[in-house]
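Note that this complex is displayed minus one protein chain, with the remaining chains in position.
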């Protein structure tokens, strides 16, 4: 990182000094890269008919994709890449409401563009030409699709809960009193995403991110057809847009009310008993060694 | 974490100062979140008929679920979330016996509530309506169920051993002389859980946690029917409640008797030979280079 | 690491003082070890007919193989093991162009030799004798093979994009402003490789490394037959050689133009709002606690 390195020279020439602008750029490009990566993982799952990728690759792949896209943007915009997380930051006083709307727009637009840059053009053309892929699967290449049995209420609860778990554990990780080193935060977010995909993927596929679901859904409507928006009498698409925002805020504050607020300060009394208690009451089990 | 942040304001208003009370709250909510997360993982495995989740997701998912629920509670109550681990802490003089009983009650109650907050209501209703799920599988959504071949003694040994491995490796990780940084302890507990699920899951499904098995079993009895408690002439449910407590304490002290007690202090003689031995006896193999 | 240890004695005798020479040795042997390890992973996948290894082992196995081969060489040559990454370093001013050509030669030669040191000689002989393996699979033991549906353009885009993601995230990881500790860089490269294999493996198998594909392809042509080079009218093999170099350089500079150049310095204004904004505008959500 010496001054003569080409990237440093570039930096001096083009660095965006406006904080909001560069944050929006980071959220836009970060979400674009995330969807570019992520929809390729889903495409490999669907196009190989679940023989190459199985569900574990969806979980682990999306987890790492998020982890490293957050690493790319964390020091600039905070690396939300998800309006539901940005909204949590609004309630934490770390993001202005008006900025939240701007974040949401660029995240959604980034997601839309990212999901369109497919390396699987040949494979999809081939599958369509051989009538080897259903409209459902074509839509799933871009965005979520509910299980046959699922009600709208079920979809809403699913997305509120799934995103809630994300927000809850994001709060666990970033709460400085839990003493998790900054450098592993994005990796841990990835692990959390993996686990959410193992727990809340069955109903509709855990988008848990309004931008990630809505942006690509527009593209699906353009490319595949209006079915992307007509599911459940045209109501389905609302669930993965609205529910994550509600669920994430509730869960984030549930963390602070139920856990974070009660974390002892380093100097406070610890869960380990003070030593006099040890020597008196609890020392019993080791009597056998003390004869 | 400046004083004007909303969470810090909240903290000053609602923080529970009583150590026992806030520890009980942490154990209660932590076990609730763990079961909420964990039973969803199991449900995705069972309801998809092992096509979406396979056994690897049960292992990895539960591992990370435990890791992050422990991160959420470690700095408050120690993050036991398991009466068998709490009992080990009693024998270590780090928890009063009376507190152990309180811990156990809130852990069990948290587990019961957590396993009831299902996002898979629609899917379960659908499976029941189409007679597409057995009573055995319905019970397994909540708690353990023994293999056909399994004797009660086999179940007891299984749970004692499985929880024993958990307690043994927890002791390895938290023993300060092994120099494993605090910040990775919960993650490592998660890795240990993953491995236990790969080794001791075949007989009955590695609950290795009395609260995790007994709490949800009550709910299973209410929702599914009394079969949850009548297995093996009504004796089965006792094994995953009693055996973990026995196994964990024995294994924890086995660690200290067999390993921990003999760990050298940093200043003690090391397993690497003193240098004179190197130059004299063991320097042989490099003679060829010294000509 | 005392002076009398045999490895230290050896070191004093044989250490190569010439920086270029020892870097070339590291790249040569590192790529050799990588291919020795990696082709064994592929062979286990193909020879077991995807029953022992499934695609997840290809992903995780190659990821860790790369991680640890980079650990072995990072402190010497930088641990590129891939001409596409070396070329990125040329554009970063960290490698001379003439050295890049030398790196490429030894990487390719190392890859060729590494892929020939098969422990699966018996198994391959057995499969051939029983006509139990196709020419396609025999070639895949060494190098990439395109899907039936794939066009040359599709193969080129695939390799440019796949290697682009590698180079992009390598830049994320090594950018000091992202504050990812040096000691985990190779591990993170491994995680990135895993994810690329979950996203960009369906078309032709993610070589994303000209040396890794071209070196073993020569061996495949010698052992299996000229089909290794005659695919797509003799044009196929060019795609995984040329596209990675293009994709990686574009992606690396895309990182610096879109992300790296705008990273705030530690002392610059942070994405977290200055506190007066918090107390004024954004403090709203916590009003309920402040009564």
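Labels A, B and C are assigned to the chains in the order they are written; within every chain, residues are numbered from 1.
In this section, a residue touches a chain if its C-beta (ideal position, glycine included) is under 8 Å from a C-beta of that chain, and two chains touch if they have at least 3 such contacts.
Please read all numbers here as calculations on a predicted model, not as lab measurements.
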Residue, one of B:98, B:128, B:222 or B:257, that touches the chain absent here:
B:257
Pick out which of B:33, B:106 or B:194 touches the chain that's been left out of the picture.
B:194
Subunit B residues that touch the omitted chain in the full complex:
54-56, 59, 91-94, 147-151, 154, 157-158, 161-162, 165, 168-169, 172-173, 176-181, 184, 188, 191-192, 194-195, 198-203, 255-264, 269, 271-273, 277-278, 281-283, 285-286
Per the touch rule stated above, subunit C touches the missing chain via residues 1, 4-7, 10-11, 14-16, 19, 22-23, 25-26, 29-30, 33, 37-38, 40-41, 43-44, 47-48, 51-54, 56-57, 60-61, 64-65, 67-68, 71-78, 90-97, 117, 119-123, 125-126, 182-183
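As a working rule, only the chains that are shown with their structure count from here on.
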Neighbouring chains common to subunit B and subunit C, by label
A
Most central chain by CA mean?
A
Between subunit A and subunit C, two copies of one chain sequence, what rotation angle (nearest 5 degrees) aligns their Cα atoms?
90
Distance between subunit B and subunit C based on Cα centroids, please, to the nearest Å.
36
Among all residues of subunit A, which ones touch two or more of the remaining chains?
54, 56, 91, 93-94
